[in-house]
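Attaching a single structure in structure tokens format; questions to follow.
Complex shown without one protein chain; remaining protein chains in place.
So that you can tell them apart, the chains are marked A and B in the order they are listed, and the count of residues begins at 1 in each.
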Amino acid sequence: MTEQAPPLVRVRGLEKRFGDYRALAGIDLDIARGERLVVCGPSGSGKSTLAYCLNGLEPHDAGRILFDGMPLDEELGTAHQLRRSIGMVFQSFNLFPHLSVLENCTLAPRLVLRLSEQEAHRRAMENLERVGIADQATKRPDRLSGGQQQRVAIARALCMRPRLMLFDEPTSALDPEMVKEVLDVMIELAQSGMTMVCITHEMGFARAAADRIVFMDEGRIIHQAPPETFFGDQQEPRIRRFLADITTG
Amino acid sequence: MSTAVRRDRLPAEASAAAPALPAFWRRPRPRRLFWQFLLIVLLTAALGWLAGNVQSNLERSRLAFGFDFLDDASKFFMGPNPYGYAPGDTVLDAFLAGIVNTIRVSALSIVLTTVLGTLLALMRLSRNWLVAQVAWLYVETMRNIPLLLQILFWHAILTHLLPNAREAWKPADDVYLSRKGLYLPDLVVEQGLTAALLALLGAGIAAWLLRRHAIRRRERVGHPGRLRWLGPALIVLLPPLAFLAAGGSLGLDRPSARGLGFEGGRWVSPEFVALLFALTIYQSAFAAETIRSGILGVRKGQIEAARSLGLKPSLVFRKIVMPQALRIIVPPLTSQYLSLTKQSSLAVAIGYPDVVRVSVAITSDTGRAVECIAIIMAVYLTLSLLTSLAMSVFNRRIAFVEK
Partner (left out) sequence: MPATFPPPAHGRPPTLPNPPDRAGPPRVERTLVQRNLAWARANLFAGPWNTLLTLLVVLLLLWTVPALLDWAVLDATMAPADIALCMERGGACWAMLQDTWRMILFGPYPPAEHWRPALAVSLFASLVVASLVPALWARAGGRRLLLAVWPPALLVLVALMHGGVAGLAVVETRLWGGLPLTVILASVGIAFAFLLSLALALGRQSSMPVVRIVCIAYIELMRGVPLITLLLMASILLPLTLPPDVTIHPYLRAQLAFILFFAAYMAEAVRGGLQAIPKGQYAAAKAMGLSYWQSMTRVILPQVLRMIIPSMVNIFISAFKDTSLVIVISMLDLLGTAKAATSNPDWWGLFIEPFTFISAIYLVVCSAMSWYSRLLERRYGTAGAHD
């Protein structure tokens, strides 16, 4: 946005179709280094698709994504390279059930970054410590609660030392009493200066940690604003209805 | 391609030392194309080499690939068979007789397997401990002993333990049981068969129409009407009446001892019986497990819901459990029947003239190995294809779509 430093991510005219369905209908978005972005919108608005496209898990059909100046495109062979710099936290955790918590965290650093066993272990423990779950390191993921699993998933992503973190509705598969422990970790992460894109309906988190809130509907960005203006004096009727729905629902 | 991408870059970033794009051959699409191209080349080369070898080997033994030998006379000996083949008929006839024999033994075994398998499955599910244990023992034993061993065993029983033809057992008049097989009097229809068959066809169509009418009527007025028995009655009564009306008469073809064997009558060969027994006994153990797990696969909630509506246990089983279980059972059971049909080819080990046995014999008579194997594969692949077509129709029509 500001001209002195180029944005970490620049998205122009991004489109994605699933058959006849247009999941993304032309997205333009810049994400500055260190910026904390919250993306929200009704279900089916294309939020998750955006996250999946931002790290190349879904190839896009049109438009382009530049990550730190590099085009991110499966066909150019860059998506695989860049993906290691982009951490992703999924709605359903997606921990590897056959590996221990610790092995979940060391797998990619060892295979992708070619770290030594000790180095990978040290980094994993450091991040597990950071999300407050180091004491469970030897357990299998299915022994942990949902909240704990999601914190492990965050630690696992952090072990790659990503330059961007994507969160795809990280709390929506959790029981209500576990949401806070995950949000606390995310707030701590936001305060540490990590560039983050969070797809979430947790407006409390958005108020506390976001620099900017992006509202999507029908595959487009309808509105974006800093939290004060977004929540303060909202003129857009669709957003007002959305905000009313999620606070009452 | 890479210059096009460079142009995408924004001026502010051009100065930044961004890493170069991956080289052309490291990109996914060229790599995929390369591997696929390589695979095609390798496969073509390998198949071409093999085919070339076959051709030069055939030339060396003065044979040419082709199916013209199917019209030659065949020396292969086969006893009385439903197709009616006899030595001296064409090779094609021999193959067709073999195919009919394969289908005959498989079809009969499939029917018996279904009956025995269902019985065993119900026994295993029985609350009676003793019954369940007996069925369990059967299943565990029979499915863990190789089928070929069982075929040889039954064949040995039938050819070793039975008396020879001169001292054949006569459990009834005109019935002879010996190492030569079982000879029974055969029912011969001398006249009126056509009339009876036509009547059967007519009765079948009429019964079907009546049934459709009854279903419509039930949908309309809630009761199928009082003529429900008419359809089945037509099927049972009409053919014999037509037969009698056409002046039909039945005759018996009695077997008689002649020389070292028998003549006339209906002949059931020991090979057929051994194969039928072994196939049925072996496969029913597997069928029992398939059927049992299908019945167990019906959700508990379904049964509880039916009970809570006040249905009798027998009605719950017939109206709630079985229809749902069938949807689980039929697909795996069908592929099991297909494998039963394929396994009937083990007939070759005891000399039952199925399609494989015929083709092995004809290979050694004519040296047409490539053609004969191609014929067997074509026969079985056709059967498999037909079965999977039938399955996909079934799946589309009946199988439920869960989730």
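Some notes on this structure:
The definition used in the following text is that contacts are C-beta pairs under 8 Å (C-beta built on N, C-alpha and C of every residue); 3 or more make two chains touch, one makes a residue touch a chain.
Bear in mind the structure is a predicted one, so any value in this text is a computation, not a measurement.
The chain not shown here is in contact, across the full complex, with A, B.
Across B:Thr90, B:Ser126 or B:Gln324, the residue that sits in touch with the chain not pictured is B:Ser126.
In the complete complex, the residue from B:Ala86, B:Leu119 or B:Leu152 that touches the missing chain is B:Leu152. On the side of chain A, touch with the chain left out of the figure occurs at residues 52, 55, 57, 80, 83-84, 86-88, 90, 92-98, 107-108, 111-112, 156-157, 160.
Mapped onto chain B, the footprint of the missing chain covers residues 32, 35-36, 39-40, 43, 50-51, 53-54, 56-58, 60, 126-131, 134, 140-141, 143-149, 152-153, 156, 160, 342-343, 345-346, 348-349, 356, 360, 363, 369-370, 373, 376-377, 380-381, 384-385.
Here, only the chains that are shown with their structure count from here on.
One inter-chain figure worth recording: chain A and chain B are separated by 54 Å, centre to centre, where each centre is the mean of the chain's CA atoms.
Interface residues of chain B, counted against chain A in their complex, comprise 5, 8-10, 12-13, 16, 18-19, 21-22, 26-29.
Remark: chain A residues 3, 6, 10, 64, 66, 68-71, 74-78, 81 touch chain B in the complex.
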